[in-house]
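Left out: one protein chain. Kept in place: all the others.
Per-chain numbering from 1; labels A, B and C assigned in written order.
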């Protein structure tokens, strides 16, 4: 649910994953207790009780957290390392830095900026980048820097290089808010942070361009949107969130697109929030999402 | 909504479709008025105001309907024929005859039989046919004839021939309630009535076998079901209805299947009801559905 | 669905209601045909086939509509008057003028302004009025006039008088976008245009103040929002639209409110759109809504 950063002082989030084995939950909770933390919430999942993967998210409160992080990390490493488990410890009062890439469509972008202004997204937004200029004024009205990086012609390498200059080292993840440009493998390798996309269909239906037109042609009765991590295969990355809306024969492809915009902005917002709150753990080409959504 | 056949005495349904042109609605309503009918509901749709197709469904009340049908039909033919329009006039108090084909799964089958017993489906069910026997007792407990037509081995022609003997001339449409057998083109040609299928995915995602396993592998966050008319291309027929349910990483493929069963039975039931109530008009590989569903 | 005003040139909407009787649909469609209109869509409803009320909405295309309106109105009056029917004829290319009253909350207000800017609401917005100033900058960024009318203390008559000066003669309907002030009977009498409110609960549950707190105390598993016409009895006016969102035990009253904001903005937007498109007909303390929503 809504996360106001000010309420998160001294809250830590520990993500653990790796091979399942007896006693992990106990080891983690003992670790937190002996470091004077108090568990606020705990989610845990094993994908196969017999030799499967183990995934855990624990939020705990610990007075003077920021000072204690080094010793906490040392204890986590000493405890979980021998078990072959990966882990990540974050101070929840430190927001992630998110860059948004947009194109001409404003609905996903503005929804993110507005939710951020309401204090519902635990991120900072150091920049919005677009290959068009029409959203510049809206973005700057939110007090957020806007950069125009044109992307014309088939060769996107100049544009990608310019984007890399802007984001490299400055952001913790990227969001493609209907960016409408295919990201190269080289860019993904270079940028080396998670990239979240919103695709305007219910994947794996209607992969690629013009999904609303394809949906109209197929005569579907629901349209959808999918938010996923970007990988090197188009529209095939791990899915974070999906949703649908009911449509009928009377709606044109443009009508589907207009209705779909409301699904897209909701789905992307939830995916971004869950990523920012460390609720999403990648598991191969799938995701484990410890959602707050009832 | 719920249709009790007893309430439908003297109610007629007129379906009209063909090339759009000015004055059709007026011509049809004048026709009904001069035949002493009173319009109860009217749905109308034009897929393109410029030279598109016209689709209309009118329900009207007319005292002594069954006696008046011949002259009504003559007037409709004289009025709509010159405009190049197709039409179909039905007496709503005459239920359609529906055969159900099932396999081992009972959830879609039992839902249809139960809704029928509640008076919510305006059909008669002269028979249920299955290639297994496990549902026989349940079917007969509803007072409905059950026929076992085994379907083993790759050659389905004997089974299809036996089914044709049972249904030919005896039913107005067929429902495949998780029948799990591919219907041959020859069968479709021979049976010559609409065949409605339920596919256990959100088409066009996961066409073909084992959609829940594929859904698990792809890591989708919603599963779905699709009811469509069967055509000669597998899972490609005109879609009547679709719906979805939310799932998460913790559910196995078997878990998706168990949850999906509830979506399947609801989607198929709605599709069957709308078909039985003449609410569905085929438009190429799409459907126009004048649904009663708010 | 989405209505772009530019597409509505020469489109008329005729609303008819009154005592049901045979032949109304026929009379209306003949009227449209003889005035060279072509019916685009037609919705019709009778609340009781035996002596009930009749409700109809017809959209039709008629070349040179604005010039033809006087003669159309004369023909409608001559045709429907003798049948005791009320009617309303509108040129769909003439948007309704909508004033929005807001308080400190921005979510419903901004959603309306944003949908309007996208061309999805067929209205003009001559003014936004608030008893606070925090939304002024956002409103003016949309190019819309903002007026601050403070409303302090128990006596609201000065504030209401000032609002009346602003809106009287200048608007076709008012929207209370979380205005949070009770409107007096005198104001309703004076303003004499429809007033649409959004109440932050699923009416008739949690009438009055602090519905999210009451919802938390009662332990409900869904929260809701209701848009209705304002009448002289608080929260008792005819309901236009409602929706809900799932919640659970872990959410505080503030959490319910944060999630509810998304329901409120969606419900109010749909109600406003349907009102602006003449899809809502009041029927005593209920509404007939010929929704475009599948």
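Things to note:
The definition used in the following text is that contacts are C-beta pairs under 8 Å (C-beta built on N, C-alpha and C of every residue); 3 or more make two chains touch, one makes a residue touch a chain.
All figures in this text were calculated on a predicted structure; none of them were measured in a lab.
The missing chain, though absent from the display, is touched by one residue of B:36, B:97, B:259 or B:282; that residue is B:259. Contact with the chain that does not appear here is found for just one residue of A:25, A:69 or A:83, A:25. For the chain missing from the display, the contacting residue among B:47, B:75, B:120 or B:190 is B:120, taking the whole complex into account. Contact between chain A and the absent chain runs through residues 22-26, 29-30, 32-33, 36, 38-42, 44-46, 49, 61, 291, 294.
Contact residues of chain B toward the unshown chain are 1-2, 107, 110, 114, 118, 120, 141, 221, 246-248, 250-251, 254-255, 258-259, 262, 266, 292-294. For chain C, the residues touching the chain absent from view are 45, 47, 202-206, 218-222, 224, 238-244, 248-250, 283, 285-289, 291.
Following the convention adopted for this analysis, only the chains that are shown with their structure count from here on.
Averaging Cα coordinates per chain places chain A and chain B 41 Å apart. Chain A and chain C have CA centres that are 37 Å apart. Residue positions 45, 291 of chain B each touch two or more of the other chains.
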